[in-house]
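All protein chains of the complex are present and in place, except for one that has been dropped.
Chain lettering (A, B, C, D and E) follows the sequence in which the chains are written, and residue indices restart at 1 in each chain.
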């Protein structure tokens, strides 16, 4: 693939509110404020990796819309094509578990400024001018008909402009409430995508491909969706909320690669670790790394995300490479 | 009036999120969490004044519904008839101004569990059994048709059971979005109420009574609404956000009484000061205080609320009486 | 056993002050405030499990007495029979250790409002009306003669009213300073109890039963104390302050049952884990669970407590059952 | 007077716990921790003014005793003769009021390690060696017979060693619970003192001198207590908790001097302002300042204390002199 | 003047560390982190006012350089021409005073990455392309020879490109340590500037113009520096650190205008109020406002800054206009 000079991502950004110090929702007297969303998290990660990133979304025309935009800008993500309108920024609340207590998310995202978008609000031809990578995820078409249509428009324009497309299928059973099912919509979107993150459940629910084996599933996916060149997935084994084991696999050129397996203890915040992985893949596919190198880079990026509070991965290329190479583990870097 | 053994209030309770230390919304990294709502604030104030108080509302069936109920219970407010359903707790965000910067509220309350109530969800006969005072405010009928209808049912049952009724007209131009105007609905609700808080704008918009003079307006109100025995109002002169002057007036027995005027500097939190005043009136009308005593008590209660963070007035009868009597001003009480 | 409609617990509640972020006492510039006490913790746990709970105690007649009552009320624990008097709320300070540093408690509880109780302050017949379970623990008779006498009165009345009685022996060598020894008083209290938590040290010091084997000890206990039907105990193996292994055993119907063994890493707060276990037992014995199910439920409840800051267990029946069934471990619940 | 090379103070030090951000006790989830006590506050102030200061007290033999000692040491106060024993550090809780809400103190100081002192615990001859000023206050003899006796021993030894003695009468009606009245004990202690702070209420209750006029009272005091050379007092007019007016007066050489009157707005913390005044007097009487200069210095020191959180005055000589001279008011000092 | 499409500012940005809650430096256990610098503050203010703003500076090549850039970006300030090198970000510490205690600044800014700049590091022709306003202040030439030279290069290029130039003279006696005096350098820089902020002390020290009267001084300035069209100054009367009176004056077209005088109580943070004023002037001179309107706008902007924590003014055009018009004072804006 050719090097990516600019990645454009598209999707909802929410305010994230979380009680400090492992408090439960019912105990909390304060929330810590962050902002995040699957695709925007990818954009922020890429910006940390030195790749030019722009995020497109719609924010409410109020102080929280401004604050969310400010959050993206602070990380150097371009927000020039963000549009403002309506009055709700979606919110999600996260309670950080620990040990045998699971973490818990409560969404309050319906009727957000983003959910109310329509395709005509975005001029994708202009937005995508100069970009060479477009990233979307399966949450967007699940939110509303308008979001689904706008996402499809973006994908079609990207394809038309010969821009590479990555997709994180990210099937969410609790969304898809506006009358369509994932299976009605996702196939045509995946059909245009080149790099896809997904697992067996995603394949079954979103593109109707059933299998009990990832490699087999990948073969089937590629048979049906010939544009899809790379399929990746993260694997997680949970000992507890604070202690997990993680690796990833990448199917590419008819070959299944498996990354190193990491043992994660003292997890700080796992939210966004899939987005960190996606950003790692995009980085790898746009640099001198081969498939194996890309997979290890993306996995290490995701591993580091577990140690960083918030949704976004503030790890640098150097830090990720150190982890890939097993250097500096547990060191006090002076 | 006979002494109140139990006051029942009815209305929405929201989560309140505010940046600490006078930060602006766009600067905030944390929110302080409180819960409040005009009528519930009255109930909590009454509980602090030693009056048995129950609040009726509908909370979402999630952790934030539990947390809001827990907040009311913590102050000894009875929540036995609170119902749970749906999934949204309304939120309001408050940015605390200072000096020449005004405080600012952003509401995110639409489609809340309370907004979705219907009259059949509440058995008012059972709820009001044993109560001798019912309190409502003009926000409830402004929220949704269901809330309006439920409020009317409550008022009618209270009247039927010969329970005294207080109303805070509290006209909010930004609500009343469900197809009805205040003037379509409020008159029949006010018609059944005995103690009313309101000012010239409330009278004009909610019951169609125009006047440029409070006393005159009160006369007109009573002519039309013969059940209304007491009409009160707070008067505020703003030097700045941190410095205001406050007094109140009470029209009763065809006489207009005016309270002492207080100079408030170093205001901590003025939200809920009207509710503190309402609770002071209810307390006064149910104790040995005469009209003048009641007015001074309610005004002093409201003054003290300005010094207490959050929506609710944690002042005791003794503290309020000290202020009425000008005792202990600025003392270090040991 | 018949289902419990209402549990009444009795015992001291203290203010708990702890430095944040694993600071040592000598480093601390702030304390986090909680309230707790062994029996009240059981009541709060039960309220979270959906069982009606009332706690009886004596609080000082000041703001900290109010705050402690408010804390119990916030969790829906009935405080109608709490009495107020005197001026001290006992305090305990806890320094949270980590790794190889033990946690440390400093008590400052002498001469508290509770320690100064006398039996005549409580009308147990009225208090216990409508209850079907009474819970006490061995700390109460260790505090003062008055507390001991009041506890015995409560137990006798519970027995008279045919209310089931649970006891957590909880031997504390540092208490028992008022002239009596545990062995002088505990036997007559245990004699009336039906469900008992205790280990070998408790049996030896409080009821004079010596054994090196829990099963054997249980047999001896039952021989002497024929009302005791269930004896339970938690087992803890400490790798470090942050890492422990925990299981529990229940002797019932002449059979010793042993729970699953849990490996606890990243412990947040172990205080109150025994009380969470007790509440789990009471819940189990009052529901459709059999002995094995009750033991596993109580153990899982206790395991979850280790992940929750403060003294009380805010875990729900659903969360505990998930852990019992090994579901959702380490998941991000959306 | 000759310059003071070293001041020794004697009295109880307590832990001070206060809710942040003007929260009420019943709202607080955190306490800020400080340490303080009238005489120790004087010592810390003096250390800030560059005068060698030692504080003598008794702390409990636990981490809070250590922490309190550490607090004094951190300010350079010598603690070499502090003794350790027993297990309670007295605590006082302070709720910071604002505007029309008074601040509130709850003491929990009985049976402290200091209250249990006896004279034999201190070797005053050794302690006072090298000192040329001794400071005590009327709280100490009010605490217990042992504290009273120890204080008297200290004063007698100071007199014997020809050390100057200052006393802050500081009458506290709520203390003096051990069977003695102030009037039984204070006269003999005051009789040996040279510099005294007190007002009409102090004089009446502690040394039986009645007057409605400070100057007249001073004359009477000196007539009876011939060692007393200087009598000072602070005058406070309270507009509100946040806004007060303050000045001071000094009777010396048969003349009454009155300081500048300061208008204090936005008061941060007035606790310890009397101790800051005392320290200012001691500083002045031991430097080149004349009576008028000393009075203004002490008053300005006290004024500055109102702007500093905690019990102790961290103001420097330079800062106090700037205020005396009306320099730098409201400046941003770079 | 023609409307400004883009303003470029140039100058050092420092990390600002301040103890919370009015603590003194010697009491602090935490610092709040902000970033600021006179010219960057102007840029951020302008961005809030809807004017395209770019800031040019040099940051160290480390995480704090990144964080400072991130801070500017978060407010939408363009940082495309910021350069990175060396390893020190200047720091300034601010202790917030209150009442009669002055605020205090300690600088630790020597040898910063900015101080080590040389003119060749910046390609001003490229940087200023598309800009129509350039802003600098007198701190930059005071820092180092390199900073002085680079500033002069920027000014000369701006002049060459016919870009308007504003200057805040901002004389700092403690800087100018590298061998030059202000009077050696400032005149040639001021000579090219069009809008100047300065007072009598600035004029005397930086451009050798002495006068005891602002209007007279302005006349002299313009006589010598014919490019200077507007001269403005803020006037401050300090009652205390928390209470000040503020107005401003503008000399333009040979006329001296004076703004409304504001009484500021409960000041939150006055740092950056001069920069807010400068930004207000630039906004006014580039909009439909006349001189009087510009002066009032700039003064109100500065007044609002006093209510906002941090160095930068987050006030909007609408908020500033409300204050100019005396609207919404002390209101709770819903």
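We adopt the following convention: a contact is a pair of C-beta atoms (placed from the backbone, for glycine too) under 8 Å apart; a residue touches a chain by one contact, two chains touch by 3 or more.
Worth saying up front: this structure is predicted, and the values here are computed from it rather than measured.
*Asks:* Just to confirm, in the complete assembly, which displayed chains does the hidden chain contact?
*Replies:* For the complete complex, the undisplayed chain touches A, C, D, E.
*Asks:* Of the listed residues A:53, A:163 or A:267, which contacts the missing chain in the full complex?
*Replies:* Selected residue, touching the omitted chain: A:267.
*Asks:* Which listed residue, C:81, C:159 or C:243, touches the chain dropped from view?
*Replies:* Selected residue, touching the omitted chain: C:243.
*Asks:* Just the residue numbers, please: which parts of subunit E touch the chain that's not shown?
*Replies:* For subunit E, the residues touching the absent chain are 17, 24-26, 28-33, 62-64, 66-67, 70, 87-88, 91, 93, 95, 104, 106, 108, 110-111.
*Asks:* What residue numbers in subunit C mark contact with the hidden partner chain?
*Replies:* Touch set of subunit C with respect to the missing chain: 21-24, 26-27, 97-105, 107, 172, 174, 238-244, 265-266, 270-271.
*Asks:* Taking the full complex into account, what residues of subunit A touch the chain not shown?
*Replies:* Touch set of subunit A with respect to the missing chain: 20, 262, 264-268, 300, 303-304, 306-310, 314-315, 319, 322-323, 328-334.
To be clear about the criterion, only the chains that are shown with their structure count from here on.
*Asks:* By label order, what chains touch subunit D and subunit E together?
*Replies:* Both subunit D and subunit E are touched by B, going by the contact rule given at the top.
*Asks:* Which chain pair is joined by more contacting C-beta pairs, B-E or C-D?
*Replies:* B-E
*Asks:* Taking each chain's centre as the mean of its CA atoms, how far is subunit A from subunit B in angstrom?
*Replies:* 45
*Asks:* Can you work out the whole-Å distance between the CA centroids of subunit B and subunit C?
*Replies:* Subunit B and subunit C have C-alpha centres separated by 40 Å.
*Asks:* Quick check: what residues of subunit B touch more than one other chain, meaning two or more?
*Replies:* Correct list: 24, 26, 70, 104, 265-266.
*Asks:* Drawing the touching chains as a network, do you get a line, a ring, a star, a complete graph or other?
*Replies:* other
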